[in-house]
Each structure stands twice: as C-alpha cells, then as structure tokens.
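Excluded from the complex is one protein chain; the other protein chains are retained at their positions.
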Amino acid sequence: MSELRLENVRKEFGSETAVSELSLTADGDLLVLVGPSGCGKSTTLRMIAGLEQPTDGKIFIDGEDVTRRSPSGRSIAMVFQNYALYRTMNVRKNIGYGLKHSSALSKSERIEKVEEIAEMFGISELLDREVSALSGGQKQRVALGRALVRDPDVFLLDEPLSSLDAKLRSQMRTELQRIQQELGVTTIYVTHDQKEAMTMSDRLAVMNDGELQQIGSPEATYVRPENRFVASFLGSPAMNFLDIDVERRNGHTRYLLDSHELVRVSDDTQAIDRPIQLGIRPEDLTLLDDPDDGATTGTVRHVEYQGNDSFVRLEVNGRIVTCVVPASVRPRQGDSVGLNFPPDQIHLFDMDAGDAIRSPSVDASDTRIETGPSTTEGNETDSRGANR
Amino acid sequence: MAEQRRKPSESSSLSESSASGAVHVDGLTKQYDDVVAVSDLDLHVEPGELLVLLGPSGCGKTTTLRSIAGLEHVTDGTIHFDDEDVTRQAPQRRDVAMVFQSYALYPHKTVRGNLQFPLRKTDISGTEATERVEEIAELLEMETHLDTRPAQLSGGQRQRVAVGRALVRQPHLLCMDEPLSNLDAKLRVETRSELRQLQQRLGITTIYVTHDQEEAMSIADRIAVMNDGRIEQVGTPEDVYERPANEFVASFVGDPPMNFCDPDDVQAAGIETPQSAAGSPDTIGIRPEYIYPTDSRGEPAAGDRVEVDRPSDPVVLTVELIEPVGRAYEIQLTGHGLDLVARLRTRPDDVTEGDSSEFVFDLDRLTTFNDAGEVV
Partner (left out) sequence: MTVRENVANGFRIVLDGHRRSSLLSRIGFYVATALTLLFSLYPFYVMFITSISTNESLYSRDRGVIPKSFTLEHYEVIFGSGSFPVQTYFWNSLSVALVTSVIALVVSILGAYSFTRLDYPGGTLIRRGIIVVYMLAAITLVIPLFQLLVRFDLVDTKTSLYITYTVKTLPLTLYILWNYFRSIPVEIEEAAFIDGYSRLETIARVIVPVSLPVLVAAFLFSFKIAWNEYLFASVFLQSEALYTLPIGIETLDSAFQNVWGEIMAASIITTLPIIVMFLYLEKYMVEGLTAGAVEG
C-alpha cells in the first residue's frame, strides 16, 4: 500500500490552464476523478503517470518526489480506454511482457505470477489465445491483468470501461472493486460517468475547469454538494435550480418564487442578504395529485416513463421543474398537480459565487454520511473502513 | 438551463407536417458475406410515431435503420413507405432524413449552409427556403449562430444543427442513429425530452436507434427490442418493462436489471412460486424495486405512493453492500442460494452492510420463464 500525494500541481498548455493548484492524497483506496470532458481529470492522471510534466507543483509516491521521473521510473501501472494490448502476442505474453523488463523475477516465478493474476481476473483458460480472438470484455481483463501483474504502487485507470456495453460494464465494475480491495493498491480512476463514479469510489473527487471542486465519500458529495457545479453535475435527472427571494418574518424564513411562497423554514440562523438560488433534487420533491394539497401548483408538461421511476417535467410559475416519482404514479400531460418542497431537502446557493449556503440537514438516519472522510483537503484519512 | 428556455413559436409552416407517413418492413434480411446482421425482420411504424430500435451493440439495429434509409442494400425482404415500395430506391429518392451519431455536418459550410443544403434538392427555394432555415434555427435556438461553422460550435449546438438539417425538409421519415450519445450525461437527459416534444409537435414519423434503455423508455411511443439480428419484442415502454416477452428483454430493459433466480432457491426461501398450466417455471424473475425491507411492524417499507399488491412472507437475507447511486440505493442481498439486487428510493433504516435483515417480495410482480427463456 503506497501513498500518493499531489501538492499544488498545475499544468498549463500554452496559455491555457488545464489543471490549477490541485492537491490531493490517496492511500490504498480507490479515488475516482470525475468531471465533464475538458475538466482536467485526464491531464491529472497523465501527470501522475509521468506522461505529462506539471508546470508547477510536486507529486510524491510514498513520500518520494517523483515529479521529474519518467513514467518507467515510477512504480505505476496504467490502463487505457482502448486496451492498448500488444496485438502480435498471445494473452500470456501480453501479461508477462512488462514483468520481464521491470522485475528481477526468475522465469518460473514470472509464469506463476501471470497465472495467479489470470485466475484473479478469470481469464486462465484464455492464456494461450491470441488477443485478436478476444471479446471486448476479455481484452479489458487482459489489460487490467497486465497492469496489475507488476505490483505497482499506484494503479491508474483512464475510463477503462467506457467501450464496454452496460451489462458488462457493471459486471467489470464490481470485479474491479473486489480486486482493488483484495490487493489494496492505491488506485486513481478517471471517468465522466457519474453513476460509475458513485458506485465505484471510496472517495470521489469532482473536477471542473481544472479545479478540484469537492472531495469526499460519494454519498456525502451527493447529499451535501459544496457548490452549484457539484450539485448539478451529480444526479440524474439533474437538481432543479430556482432563483428565489428570501423573506424573514417572525422567526421564519420564507423562500419566495415570484413572491409566491415555496417553503418556510424555521431553523435559519444567519441572515442572507445576497441573491440566492434554491436547489432541490427531483427525487426530493413531493408530487401530490390534488393541486390544493401542495404548497405550490404545477402543470405536467412531459412525463418520461422509466419503468421503476417516472421523470415528470412540471411547469411552475413559468419555470420547468423536474420531479421523480415512482412509476406507479401516473400523472398525465396537462394535469394540474400539487408540489411540496420538503424543508429538510433544500439546498441554497450563492447566486454569483455558486457556493452552497445551506445543505440538507443531517438527521439521525443519515449519520453514516458523516462517517465518510472529511471533505477538506489535508485532512484526509483512509476511508476504506468507513465506507465499505 | 432548461427552465430558462423559452418555447418556440407555435405558428409555423413547419408544424403539423402532413408529409410523414407509415413505414412497413417485411422479411428484411441483411447478410455481409457469411454474417447475418438482420434476419427476416418485420416492423411496422405508424404515421407520426416514434419507434425506438433498442439493443446491445451488434444486434443489427443500426443495419436495420440504414437499410430503411437506403444506405445499405438489403439481401432480402421489402421496405414500403406508405404504399410505395422503396426497397431498391437510392437514398436520394426516398425522402428520408437522418441524424448521425457523429452528426456528419458539412464542415466547410456555415450553420445556414448546412441547413440550406437539403432544401436545394427540393422545389423549396428563394425566400421560402430562407424563411424555412430561419424558422428551424429559431426552433432549435440556433438563430444567433447561423453564420458560424461547425468547428466553432459546442457539441450540443452541433447536435441541434444536425437535427435541424434533418427536419428542414419535412421528410416522410426521420432516422436517428444514437443522436445523443456524444453529449454529456446532463445534456443528454435535457435534449432527449426536447427532441421528443419537437417530434410530437411536428408529428414526424421517426425511427430512433439507441443502446441506452433509459433513453429508449423515456422517448419512445413503442420500443422494438433487438438481439442477434431479430426483434425480441415490440411494444410500449410499459409493455416492454412490465410485460417482457422473454428473458432477454427482461434483462436488457431496466436499471438495475431484473434478478433471475432458480425456483428451487426461491421456494427454499419460503416464497410461494407461481405455478402455471405449463408446469413449473425454469427461472423466476423479480425486478429490484419489488424487493422491500420491512419496517418495525414487519410490513414492507415501500415508501410514499408505492403499493405492495401481494407481499410475501418476510425472508431473511444478508446485506452485502449498500451502494448509493444518486436518486436511489442499490442493495446487494444474499441468502438461501439467492443473489439479489434490491433498489430502494431512500436509505433504509436499520439496515447495515454485513448484517441480516428481513425483506419482502411483491408476489404479483414475479415473472416466470420457461426453459426457452420465454415468459410463461
């Protein structure tokens, strides 16, 4: 188990900053870097691998500064989206190739090692097949095996599952998690797929525009996003955002949409005198058949049936609000419905800066959320025990 | 942001197109050398309908679409647009439009040039053509980008131009080949409901290819689930999800997918297995959302607005893993030889990883399959 540490790493391409002042630490856990394309996650991974040179900042593996070392001089292994296998070799040679050059193992030890890793990935019976005869899932297994056979200190994965179909992807996800835990190798996993990110990670690092937005357990990040970007990036369908006014009266705080009260809360201590935006997740909204029962009424514009859920797009005061309901609830287009905004689930964001001002309160049943590692940098602990 | 988008004007020469019609595919077979990509496929698309061809990669859905568009020569079978046999017609003469996965915009032309290009081959010209282009640009909120080239547009904008280029001619049939797969997740969800509303308003017959079952469910009038060059089932999203024809459809549609169990294990767990005239089933399927934890009174904790029609007796299962996946939690359960995933809307109280807990199944929601994988 090796500790990977990035200190104020910055990368510029010409005049463009791809990654700015990034610091993070990973130690034996699976850290997922997630963000939209162009957010700097792949550049970060490539800097850790040594394929890109940081413009500024330092990278440490087990306390040793490896910033200036070539990729082969760091004990890392990397798996790419497109497998990058040696096409002219069979599976056994593909997996063993790196060992031959990077270790002092004897031939018999190498054979043993290859077979061990093949078993771990369930590809023992494929060892003598040609790579071209393998399916996509099998190729990806070989690529993973080839990377891990060398016992790297740090294991890097760049969207390794994105060329597989959905079913295979979820299978591989579980398998990868199991193997990562078994080996306890520090793993950095890059993806743009938020579901993949949420299910796989011990910790989630959300990036945007080259900057780290938030780092923490997937659940904590989802429930208590620190800014509007994180809030809107995680979750499908995405969080609803409404520009609201705040009115304080008799110890209550009222959130108003065009002077119509959406919700009233009593617990607000700090006065808010900035323009703010209310955020609420579609699944947290309560939809009521009778418009008179809800605090707010809306008209159903569009319903997307999903089998287990339905996504309902409502028009509320000229805004479109998305709401997730169980599929057994069947609102029809044009229906008038009631809508409640549960006070516990309200997020508030600073309109200009985008920072979260208020996040859903954590009640007793949610205590697990707090057991995730702290979301502040430099204060990170091994989150494996806490999360799994 | 979706809520800030204004609705395009309703009055337009584009709306309520009358050109769109039916498509009938009979016995379509497409063979490449000795590989059969599509075999003996029948498909009927109603005028104004949006039909989704859904299936895993390599199932023949794109080949089917390309055959209908005229980009592939069919090996056997016929294709009719209304009553006209178009099987041997070149794509130029079929009056179809297509949105490609890669968009395939003309890189040397501006947005205006791209939108105009199809019109040049119709009898729409001069001011009418200009108006048409501007109208479609407005409809897709691209009116300020008319003089921009595709290279300067974002992915989402390019996708709009591709859709606009397809719609501007008001074709008999609109073909879409994974039109959203190059957009990021958030934009995809927004765009698909906009596409659907646009298609409904224009009443344009559409065949839409995707491998994404969520996309298919949310956009389709009817879904044709394909596998191995064949159609496994055609039906509304509700049909396909709630009344799957076979094990393949049941496993492909739904996320997380349906659990499949051995009936003996189910019986061993103390759940009564459905019997039918055809004998005992070979496999029993249960969707993850029909497995519930129990509350303090031993009743299923189904949550708001969900009814459990016929709860089973409680079954004790071990909770292996609780995975938060955004708007739901996926719980991996084992016990009695069963290996199940349950999907819950909220994090269940008193359920922790590694512990055993009581769960209830909705017996009315069990699906039974025979040894051929067909639903009994």
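By written order: A and B. Residues from 1 in each chain.
Here is the rule we use: contacts are C-beta pairs under 8 Å (C-beta built on N, C-alpha and C of every residue); 3 or more make two chains touch, one makes a residue touch a chain.
Just so it is clear, the structure is predicted and the values come from calculations on it, not from any experiment.
Enquirer: Touching the absent chain in the whole complex: find that residue among B:T87, B:T130 or B:N182.
Expert: B:N182
Enquirer: Tell me which of B:G77, B:P150 or B:P244 is the one touching the absent chain.
Expert: Residue touching the chain left out of view: B:P150.
Enquirer: Could you tell me which of B:V25, B:V38, B:V74 or B:M98 touches the chain that is not displayed?
Expert: B:M98
Enquirer: In the full complex, which of B:L71, B:L198 or B:V376 touches the chain missing from this view?
Expert: In the full complex, the listed residue that touches the missing chain is B:L71.
Enquirer: So which bits of chain B touch the chain we can't see?
Expert: Those residues of chain B that touch the unshown chain are 69-71, 90-92, 94, 96-98, 100-108, 117-118, 120-122, 149-153, 155, 158, 165, 169, 182.
To be clear about the criterion, only the chains that are shown with their structure count from here on.
Enquirer: Take the average of all CA coordinates in chain A, do the same for chain B, and state the distance between these two points in whole angstrom.
Expert: Measuring from centre to centre gives 25 Å for this pair.
Enquirer: Under the definition above, what is the set of chain B residues touching chain A in their complex?
Expert: Checking each residue of chain B against chain A gives 1-3, 5, 56-57, 184-186, 189-190, 192-193, 196-197, 211-214, 217-219, 237-238, 241-242, 251-257, 287-289, 303-307, 323-328, 330, 343, 345, 347, 349, 353.
Enquirer: Using the touch rule from the top, collect the residues of chain A that touch chain B in their complex.
Expert: For chain A paired with chain B, touching residues are 36-37, 165-167, 170, 192-195, 198-199, 218-219, 222, 232-238, 240-242, 281-283, 286, 302, 304-309, 311, 313, 319-322, 324-326, 328-329, 365-366, 368, 388.
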